[in-house]
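Every protein chain but one is kept in place in this view of the complex.
Here is chain A:
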Amino acid sequence: MIELSGLTKRYGDKVAVNNLSFTVRPGIVTGFLGPNGAGKSTTMRMILGLDHPTAGDVRIDGRHYEQLKDPLTAIGALLEAKAWHGGRSARNHLLCLAQSNGIADSRVREVLETVGLTAVARKKTKGFSMGMGQRLGIAAALLGDPRILMFDEPVNGLDPEGIHWIRNLMKSLAGQGRTVFVSSHLMSEMALTAEHLVVIGQGRLLADTSMADFIARNSRSYVRVRTPQRERMRDVLHTAGITAVEAGGGALEVDGGKPERIGELAAQHQIVLHELSSQQASLEEAFMGLTAESVEYHAQAGPAPGPAPGQAPGPAPGQAWGDGWRKG
């Protein structure tokens, strides 16, 4: 379990991480989502005690990182950037880590086998491709057989087969009851692996929710209507109390509408339809909407622009995104 309370990091005037509080629980994959520069890596470095928080606190199973005896046996981490000496072989890199934490030398061979680097174990790591580098980082994370695993952007640089492998690895680690905390800037990636979701934007907590809940709340469903008699269709819908907005390509979109009802109305008024379909906005769009709002929320000095046509209405003014999630 990883517990953050009021975690804050400032670099001069810039706030990289702003009062983050959440808990990462065992037994599930928790996704840590945010656009590039949202503060994900800074947060992870603070969890590992590499960066000192300006304020607040992180605890690993109730203890501060530097209080952990042999920390690699408690928490293993894959860090974002290459974090090893390129002139050292993969085997020696893992060996010096194992020795520092009293881990048996035989584990080195095991984890190299697990990540599929046995054949290049004695090669200098500077010749490694990005994907091989990711695998070496994952091997280092697994070395101490820790109860908690943390991966910063693990699919970066991996080929499709590697991506598939890491997804299954994370799921199986969580299935063994371990805590798995994984960051990404790709919603689609998280949707495939994470059961729980923590979203940050500009260092601020935007959402701390289950994936199912996030999907239910954020995937906007709408009905798409194409007709040569567009104005008449709009009037009919308007009379029936349904708001339709213009979308690209001459189509109309009705938020949350039922295609059955719209089809019946069109038939009643003898309107020709070229298309009548149920649509669902992707999670990626929902995520972008969420984080874009956080940017607007910060930048608001004067009157805020109204929601763009076709966009889900924003939260009540003065209320931060995330407040609603935590209450819900």
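Please note the rule applied: contacts are C-beta pairs under 8 Å (C-beta built on N, C-alpha and C of every residue); 3 or more make two chains touch, one makes a residue touch a chain; residues count from 1.
In the analysis below, contacts and distances are computed from a predicted model.
Hidden chain, UniProt protein name from the list "Na(+)/H(+) antiporter subunit B", "histidine kinase", "ABC transporter transmembrane protein" or "Assimilatory nitrate reductase catalytic subunit": "ABC transporter transmembrane protein". Shown as candidates are A:G12, A:G87, A:G127 or A:G248; the residue that touches the absent chain is A:G87.
Of the listed residues A:L48, A:L192, A:I215 or A:A281, the one in contact with the hidden chain in the full complex is A:L48. The missing chain, though absent from the display, is touched by one residue of A:V17, A:V120, A:A140 or A:V223; that residue is A:A140.
The set of chain A residues touching the chain not shown comprises 45, 48-52, 65-66, 68-72, 77, 79, 81-89, 92, 95-97, 99-102, 140.
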